[in-house]
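With one protein chain removed, the remaining protein chains of the complex are shown where they sit.
This part shows chain A:
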Amino acid sequence: MSGMNDELLALSGLDDGWLDRRVFWDRDVYELELERIFARCWLFVAHESQLPKPGAFITTWMGEDNVLVVRRRDGSIGAYLNSCPHRGNRVCTAEVGTARGFVCNYHGWSFGLDGGLTGVHESAAFGREPGFDRSRLGLTPVAQLDTYKGLVFATFDPGAPPLRDYLGDFAFYLDVILDNDEGGTEFAGGSIKSVLGCNWKIAAENFAGDALHAGWTHASGAEAMLGRGVPDLGAEDAESYHVNANGHCWEFNLDGVGNAATLGDPRVMAYLRDHEKRFAERLGALRARMVGSISSVNVFPNFSFLPGQNTFRTWQPKGPHRTELHTWVLVNRNAPQDVKDAWRKGAMMTFSPSGVFEMDDGENWELATRSNAGVVTRKQRLYYGLGSGTAIEHPELPGNVHRGQINDANQRAFYRRWSQLLRARTWDEAAS
C-alpha cells in the first residue's frame, strides 16, 4: 500500500459525517480499487435475456478487464477474459452478437464457446512443440459466475462468498423490480454507452442515496415531463427510507409511481395501476408500493438502477477521473409490447445522455471530481452528515434501515463498505 494513507482508507471522520476528498482523486486509491473491489466483488455482467441462445455473446467490463460473456452449447453461461493467451490481443471485437466460436485476428488461434483453444494457424509447427498443451491455453474464465432472477454476476475472486450471500438482505429489495411479475424481466433491445469525466464513485453514491439532488438538479426535467417541479421529499413525517445491506443501497418512498410518472406515458401508468394487486400478492403491500416510486439504487460497487424509469446502468472505471456509463432498460417479460416500447422510449427520454433528467447530472459530477485537482481544495473534507440519528428497526424491512430519504445514511454505508474492502486482505476481514 505504498503512498497510501491508512487514515484515508479508514475514512476517519466518516462516522462524524466527513469524507476525505482524496478518494475521488488519487491514482493509488484507484489502483487499489481495481485490485480489491473490481477484481474481487461480484459485478453485474449481463441480463440473461441478452444471451437468448447458444453462441449469443456480449463483451463488457469488469473493472478495466474486458470480458466475453457467452451462452454455451449446454445452455450455461460462461465469462472469460477477452484477451488471447498467445500475445494478448482482444479475441472478440464486437460488443454483442452470435458466434460459433471466436478467432483471434492476430495469429488465428480459435476458441470454443467454452473458452477452450480449438485450433491454431500453422498447426504443424505447434504440433512439433513438446511443451505446447492446448488444454492450458484457453481463455481465462472468471472465478465464479451466478445469476439472481435474470441478472448475471461474475467475480474474479475464487474466495468471494456465494452471490446470494454477497447480496444478503438486499435480495429482498431486488425482488421489488426483478420479481414483481411471474414472467420475470428482460432487457429491451440495445444499449447506450457514454463517457463522463468523473470518478465512478460520485455516480454510484448518487444512485445509492442522493434523493436530495432530485428536486434541485432535475427541476427542469420534471418541468418538461410532469409540468411541475419535484415535490419536497424531506417532511418530518415522510414515509420514506434509506436502506442498505453489505454496501448495497436503496433510497425510496412509498408513493408507488413517482418515478414512473416522469416517463410521461399513460401506457406505463395504466400497466402499473392494472398490476397493483398482483404486485401486492407477490411482494406484500409494502414492497408493492416501491415498484415505481421516487427511489434510486446502487448494487455495490457500480451497478445502479431507478425503479419506475427502469434505467439500468454500470459505471465502468476508466481511471480515477473518467467513467464509462453503460445503460439498458429493464421491462417485465410478460408486459404487452406497446408497454415495453413505452418504457424503452421513456427511459431514454429521461435517463440517457439525451434524457431531460440525466442531462443535468454529468456536469455536477465532473466538476465535483475535477475540483480535487487543487491540492488545497483536496484537503477540505466533504460533509456527509445528514440523517445521523435516523437509524431505526423496522418490522418488515431487513438490513440497515434509516428513516427519511433526504439522508446521507446510504452514502456513508457505501463508503464504509468501500473502505472495508480496500483495507481487507481477505473476505473474512472484509466481513467484520
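The rule is simple: a residue touches a chain if its C-beta (ideal position, glycine included) is under 8 Å from a C-beta of that chain, and two chains touch if they have at least 3 such contacts; residues count from 1.
Just so we're on the same page, contacts and distances are computed from a predicted model.
Peer 1: Given the options "ABC transporter permease protein GsiC", "Protein-arginine kinase", "Dihydroorotate dehydrogenase" or "Ethylbenzene dioxygenase beta subunit", say which is the protein name UniProt records for the missing chain.
Peer 2: "Ethylbenzene dioxygenase beta subunit"
Peer 1: With respect to the chain omitted from the figure, which of A:T60, A:S352 or A:N400 is a touching residue?
Peer 2: A:S352
Peer 1: Kindly state which of the options A:P52, A:P162 or A:G190 is in contact with the chain not pictured.
Peer 2: Only one listed residue reaches the unshown chain, and that is A:G190.
Peer 1: Consider the whole complex, including the chain that is not shown, and state which of A:G264, A:P317 or A:G387 touches that chain.
Peer 2: Residue touching the absent chain, from the options given: A:G264.
Peer 1: Of A:E95, A:D165, A:D274 or A:E429, which residue touches the hidden chain?
Peer 2: A:E95
Peer 1: Name, in rising order, the residues on chain A that touch the hidden chain in the full complex.
Peer 2: Counting only chain A, the missing chain is touched by 93-99, 188-197, 217, 219-221, 223-225, 229, 264, 324, 327-329, 341, 344-345, 347-349, 352-354, 356, 358-360, 362-364, 366-367.
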